[in-house]
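To start, the structure under review is shown below, and the notes come after it.
The complex appears here without one of its protein chains, the remainder shown in place.
The block that comes next holds subunit A.
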């Protein structure tokens, strides 16, 4: 990790990506409305929100899968438009999608290097395999063989392959959409370690998760979305009830009512 990076690396705390007033409409539905978001180098930003809050849509806009209807995106101080996934990758925005987006018919090596193979006209399989093993080692991944098709791997193993792939190109920003949803206890901890390691290398990290414990464990800032709009920025010190209130949009919500009911029951018991 100590080796100097050849590419232009943002100083810690410098803003890499800046979104202002980004909106996305699918027909009559406004999935995102006037979203502002800053992503800084060496910082983990957690995106939280209920189902349908627009988290995945926002990630897809940044990954070049969807184009925003209105709004501006600045990357390293330059206004940019992320027209397609290839453009996002070139700029240095890597994404681990919720559905992982792996090709089941190809093996692990082919998936890791997909679209970025070494030596396009005479693939360097040996070099690619070595780098695949090294990368998976670094992530403490338990993949039995990198020459097996993805179809034969378990959910957790696929998740690891997807994360490894996003790191391959040494991106400036890595976005993880529900990275721990399919993982076991030890592997969740590994992924959280990994997120911190990636942050310490000076990358910006965007983490989407429903798991407040994970979010608090690693996030420097917690950005809450609600019904496609910004609904506050918090830190890991924020109390749980405050976060839940921001996510659900009311201090009086299903979670608080449930807690109150439990407390009442204890009181009368």
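Methods note: a residue touches a chain if its C-beta (ideal position, glycine included) is under 8 Å from a C-beta of that chain, and two chains touch if they have at least 3 such contacts; residues count from 1.
The rule is short, and it goes like this: contacts and distances are computed from a predicted model.
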| item | value |
| --- | --- |
| Options "sn-glycerol-3-phosphate ABC transporter ATP-binding protein UgpC", "YceI family protein", "Formate dehydrogenase beta subunit" or "Xylose transport system permease protein XylH": UniProt name of the undisplayed chain | "Xylose transport system permease protein XylH" |
| Touching residue (missing chain; options A:52, A:85, A:232 or A:249) | A:85 |
| Selected residue (touches chain absent from view) among A:72, A:145 or A:251 | A:145 |
| Which residue of A:130, A:186 or A:250 touches the chain not shown here | A:130 |
| Absent-chain contact - pick from A:65, A:140 or A:181 | A:65 |
| In subunit A, positions touching the absent partner | 63, 65, 84-86, 89-90, 95, 97, 100-106, 110, 114-117, 120-123, 126-127, 129-130, 133-134, 142-147, 149, 151-152 |
